[in-house]
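First up is the structure itself, then whatever we jot down about it.
Note that this complex is displayed minus one protein chain, with the remaining chains in position.
Right, subunit A next:
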Amino acid sequence: MAETNELLQLVPKAEAKQSMKDFKSDQEVRWCPGCGDYAVLAAVQGFMPDLGLAKENIVFVSGIGCSSRFPYYMNTYGMHSIHGRAPAIATGLASSRRDLSVWVVTGDGDALSIGGNHLIHALRRNVNLKILLFNNRIYGLTKGQYSPTSEVGKITKSTPMGSLDAPFNPVSLAIGAEASFVARTVDSDRKHLTSVLRAAADHPGTALVEIYQNCNIFNDGAFEVMKDKDRAQEAVIRLEHGRPILFGTDDSKGVVRDSLTGDLQVVAVTEENRSQILVHDAHAPSPTTAFALSRLADPDTLHHTPIGVLRDVERPVYDTLMADQLDTAVEQQGKGDLGALLAGNDNWTVAG
């Protein structure tokens, strides 16, 4: 019996130095050539050794979709589950095994459509999960229907006259769902992607990382405005904790708070308003400003899209609370005695 118990108490530290190669499985990667998923895979495999965790204590859980093939390519433990349910499955794993580093890989359809319920509840519980949400604003694996993040009017095979539904902003949704860590990054910016992943890994509790990811088959160029050097000036707002929120050519634009409504707005920076430029505080207890930042993005043009860590606050982690209750119960009632439990307080004896 001791053996199995020991197994459940392994300490997640790597004994030897690891390299990117250690995290590559022997399986051939089968995404379309040119897919943004390759870049994310390389970034994850590349930064994993830096975490210094024993790779046998790392688990990738995914749902269904192109990105959900991810676990097969990681030489860690992994589960490719069913559509939308990865956060639920990962919740069971993380809450029963605190010695594991559990990562969820999901997409915009998987996480926000069929699995929307599990995503929001994982976030509100603050289970110790790192959720990588690959957002390509399209359904890739089913060959090109619009997704819950597609812009209104999207022409696809299922919406020949244009889609009718307003899209989700995943970052706004996560903040609304009480997320303690929310970030956004882009597949093509390896350095930014890696820094955000590392911040997520360091966060105790649920971390949601939205990764803008190009589907070069069904939605090619969806994020081009954020990648093209010139156009990105208008599109991308890079957030850094403790730094004024400035963007545009030579930081000519900035974000200020409207004194009347309290909302945020983009302004051209002048000598008069420079002192009013908002300083990004990812650790602000109130989610209000992080939410307002997330709303600056225009869902159609992607102008004024903040990337980086929008919110990173500490609050109690579900798995820890659950484990604490188990400990408290033992303290208060003593370790469970099966014989006493079965006997109860109200029994009688029949003599032979």
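Things worth noting here:
The rule is short, and it goes like this: contacts are C-beta pairs under 8 Å (C-beta built on N, C-alpha and C of every residue); 3 or more make two chains touch, one makes a residue touch a chain; residues count from 1.
By definition in this document, contacts and distances are computed from a predicted model.
Selecting from "Sugar ABC transporter permease", "Cation:proton antiporter", "2-oxoacid:acceptor oxidoreductase subunit alpha" or "Heme exporter protein C", the unshown chain of this assembly corresponds to "2-oxoacid:acceptor oxidoreductase subunit alpha" (UniProt protein name). Of the listed positions A:Gly36, A:Pro71 or A:Pro287, the one in contact with the omitted chain in the full complex is A:Pro71.
The chain omitted from view is touched by exactly one of A:Asp50, A:Asp99 or A:Asp165, namely A:Asp99.
Within the complete assembly, A:Gln333 is the residue of A:Thr261, A:Ser275 or A:Gln333 that touches the hidden chain. Seen from subunit A, the chain kept out of the figure touches residues 1, 3-5, 7-8, 10, 12, 25, 27, 54-59, 61, 71-72, 74-82, 85, 88-97, 99-100, 117-118, 121, 322, 325-326, 328-330, 332-336, 338-339, 341-344, 346-352.
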